[in-house]
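The block that comes next holds subunit A.
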Amino acid sequence: MTALISLTGVNKYYGDYHALRDINLTINEGEFFSLLGPSGCGKTTLLRTIAGFEGVSEGVVMLGGKNMAGVPANMRPTNMVFQSYAIFPHLTVGENVAFGLRKRKDMDKTAKLAAVDEALTMVGLKGFGDRQAHALSGGQRQRVALARALILKPKVLLLDEPLSALDKKMREQMQVELMRLQRHVGITFILVTHDQEEALVMSDRIAVMFEGEIGQLADPETLYRRPNGRRVAEFIGKMNFLDAEVVSVGDKIEVTVAGLGLCHVDAEQAPAGIAVGAAAVGIRPETLAILFEGETTDRETIAGVVDEVVYYGDMTYYDVRIDGVTETLNIAMKNLIGRPVLDVGEKTTVVWDARSLVLLP
Partner candidate 1 sequence: MSLRIYAIAYLVFLYAPIVLLPIFAFNDGTIISFPLSGFTTEWFSQLWVTKALHNAVQNSLFIAAITAVMSTVLGICAARAGAMYNFPLKRGILGLVMLPLVLPEIIVAVSLLVVVVQFLDLGLSNWTVIAAHVLICTPFSIAILNGAFQNLDPSMEEAAMDLGESRWSAFRLVTLPLVMPGIISSMLIAFTISLDEFIIAFFLTGANPTMPVYIWGLLRFPGSLPIVMALGTLLVGLSIILLTIAEILRRRGMARAGVKDKGGFL
Partner candidate 2 sequence: MVSPPLGYALMLLAVPLSAIILFSFWTQNFMDVDTTFTLNNYREIITEPIYFALLKRSLFVSGTVTCVTVLLAFPVAYFVSFHVPAHRKSLWLFLITIPFWTSYLIRVFLWKVILGYNGVVNTGLINLGIIDEPLTFILYNINAVIITLAHAFAPFAILPIFVALEKIDRSLLEASQDLGESKVSTFFRVTLPLSMPGLVAAVLIVFIPTIGDYVTPELMGGAGGKLIANMIQTQFLALNNAPLGAALAIVAMICVTAVSLLFVFLNRRYLRGRS
C-alpha cells in the first residue's frame, strides 16, 4: 500500500469558526476511505479541501506526491460526486458524461462516444445517452454523476453524501454497487457520510470526525469493537455505559464496574495510558444476553427486571434494570425458535462477559 493523499497539520478557519482542527491523515492507493460524523463536524469541508474547492488556512495537502497548495479544482486529479449530483439539466445524459472530455485533444469524437458508452455501461445505464438529464430518477442521476466522474479516470473519487437522497432500498442496493465499482476500477474512493452503517459496510478505513477534528481513525471492526472514547462509541452503533473505577493497571486491568462488580480486562480493551481512578465501561447490546428458561451458560450472570420491550421481528430489544445502576441496560436478542418475548416487569437473568467490556477514559 502506498500513500496517495496525505494531510499534515491541516486547519481551516471561517472567521472565528474553527472548521478543521489539526487534521493529520494518510489515505492509500485503492482504498475505500470514509469520513464519518454528525452534520457540521467538518467532513464535507475536509472533502472539499481535497477537491480544491476550499483552501486550507494552515497545513499541507499532498496528492500523489505533489503539494496541492494553489492548485485549483480543475487541475487536480480528483473528481467529485456531489450530494445534489449537480447533473447539468440542459444537457443530455451522454453530454453530461462527456462534459469533462471537452479539452481532451487526444481523443476524437468516436473515441469520446465510445468512452461515454463504456462509462454508462459500467454504471448500468447502457443506452441512456440520449435521455434528457432532468427526466431521470434519483438513482439514475447518481449513476450519471458516477459515470461523469469516472470517465476521467481520476486518481481519487470524492463522494459527498451520495446516497442520502435515496430511499432505504435503493441506498442498500447502491452501497453494494459502489463497493463493486470501486473494486472494479481500483481507484481510491473517499466517501463522506453521516450514516454509520453505510460507513461500516463499505469502507476499508473510517475517520470519525467531531467538531472539526478526527475522533478515531481505524478499520470498521476496530472502530466498532474498540472505540477510543465515549463520543465514538455513542455515534457508532448502540452502547451501554456503566460507571467504573480502575483499581490497578498491569497485564490485566482490574476495574470495579457499577452493577457488575470487580472485573479483569485485557490491556487491549482499554485506551493507552489508562490510569487508576474513575473511568467508564461500554457494553454493546448484542454482547449481553437474556437467559431464557431451559438455557444454560458458563458466563457471568446477574439478576434483572424487564423495564421496556421493543419488538423488531427478527430481534427484540430489552431494557433491563439491574441493581446498583441507575440507567437500564439495553440488550439485543435474536428471536430464535422457542424463545418467548418477555413482558415488562418480568424477572430475568442477564448474561455478560468481561471480554466484551470496553474501558473508556
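Operating definition for what follows: a residue touches a chain if its C-beta (ideal position, glycine included) is under 8 Å from a C-beta of that chain, and two chains touch if they have at least 3 such contacts; residues count from 1.
How were these picked? Simply put, all candidates are chains of the complex that A comes from, given by their letters.
Note that the structure is a prediction, hence the values are computed from the model and not measured.
Undergrad: Pick from 1 or 2: which one touches subunit A in this complex?
TA: 1
Undergrad: Provide the residue numbers of subunit A that touch candidate 1 in the complex, in ascending order.
TA: For subunit A paired with candidate 1, touching residues are 51, 53, 72-74, 78-80, 82-84, 86, 88-90, 99-100, 102-103, 133-135, 148-149, 152.
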